[in-house]
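Mind looking over this structure? Questions follow.
As you look at this complex, bear in mind that one protein chain is not there, while each of the others sits in place.
Our next item is chain A:
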Amino acid sequence: MRHLLSAADLTHDDITSLLNVAEEMHEVQRRPIKKIPALRGRTIVNIFFEDSTRTRSSFEIAGKWMSADTINVSAKGSSVSKGESLRDTMMTLDAMGVDCFVIRHNSSGAVAQAAGWVNAHVVNAGDGQHEHPTQALLDAYTMRQHFRDAKVADTFRGKRIAIVGDLLHSRVVRSNVLLQRTLGGLVTLVAPPTLMPTGVEHWGVATTHDFDSVLADADVVMMLRVQRERMSGGFFPTAREYAHEYGLTAQRLAHLKPSAAILHPGPMNRGVEISSEAADAASSRVLNQVSAGVAVRMSVLYHLLGGEGAA
């Protein structure tokens, strides 16, 4: 693998390998001394054009535990306003001899554009409203662990996955849909019509505006954050009404199968898209997702950098 830009670029074998290596990395994570020499001498630059706490620290920890030199560059504020083009920003850092860029950008497509301008490997850590492939991988990892813990088949084929929330503005949903297209999960997207992406009928997934209709059959319910500023955009009237129609309330929680997993990529808006009862339920895997995030990102970095002339 040269870059990880889109979940669509991964074959079934790629995903299996990424998840299996992530499992080994998860073992490292449980050791008292969490350091392996796999990426010693390699330099990883996390360049975040948009604020992020969990994704950036997750990548940083992943790199450090594999002994890479990781550097964080905060490039918040568009390069336009600084008078430097994205191309110049990327080529400048690339000229320092970086091995891998982990890039988060608030513009869709910007990470793919950046990959075209540099020699280093590039990992997409989220581009605008487009994709967030490592999130989809860590979600898949979390689901697989959950299937095992629930003593059901640990394959995705035929599993019913409901993704609920602000789908229009979400990069998480696009990467999950693409990854599950390869893995065979049956995705149903749930949102008010105003938050459904244009052309979603071409995505090869089911859609509904009726959250209640999917509760009984769901193996996984993934709740996506709804930003309060969407109200001023006229996407829905109030947080109260949103919670009533599309929130995972205590009442809806009671209609889920006991074996159904609850996922949320965070940060959570408790009381809006997810109730505290659901967020803290025994079937909630939200913190497992965070923990899986480090292991999956170690695996991604290892797949990109581990093979080539490692020190």
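One rule holds in what follows: a residue touches a chain if its C-beta (ideal position, glycine included) is under 8 Å from a C-beta of that chain, and two chains touch if they have at least 3 such contacts; residues count from 1.
Please note the rule applied: contacts and distances are computed from a predicted model.
A.B. asks: Which protein name, taken from UniProt, belongs to the chain you can't see among "Sulfate ABC transporter permease subunit CysW", "Dihydroorotase", "Acetolactate synthase" or "Asp23 family, cell envelope-related function"?
C.D. replies: Per the UniProt record, that chain is "Dihydroorotase".
A.B. asks: Sort through A:Asn20, A:Ser85 or A:Ser276 and give me the one touching the missing partner chain.
C.D. replies: Touches the omitted chain: A:Ser85.
A.B. asks: Among A:His26, A:His105, A:His121 or A:His146, which residue is in contact with the omitted chain in the full complex?
C.D. replies: Within the whole complex, the residue contacting the unshown chain is A:His105.
A.B. asks: So which of A:Arg42, A:Arg144, A:Arg171 or A:Arg285 would be touching the chain we can't see?
C.D. replies: Result: among the candidates, A:Arg171 touches the missing chain.
A.B. asks: Per the definition of touch given earlier, which of A:Glu60, A:Glu131 or A:Asp166 contacts the omitted chain?
C.D. replies: Touching the chain that is not displayed is residue A:Glu131.
A.B. asks: Which is it among A:Pro32, A:Gly199, A:Pro258 or A:Gly307 that touches the chain not included here?
C.D. replies: Missing-chain contact among the listed residues: A:Gly199.
A.B. asks: If you put the missing chain back, which residues of chain A would it touch?
C.D. replies: 78-80, 85-88, 105, 107-110, 112-113, 127-131, 171, 174, 197-200, 202-203
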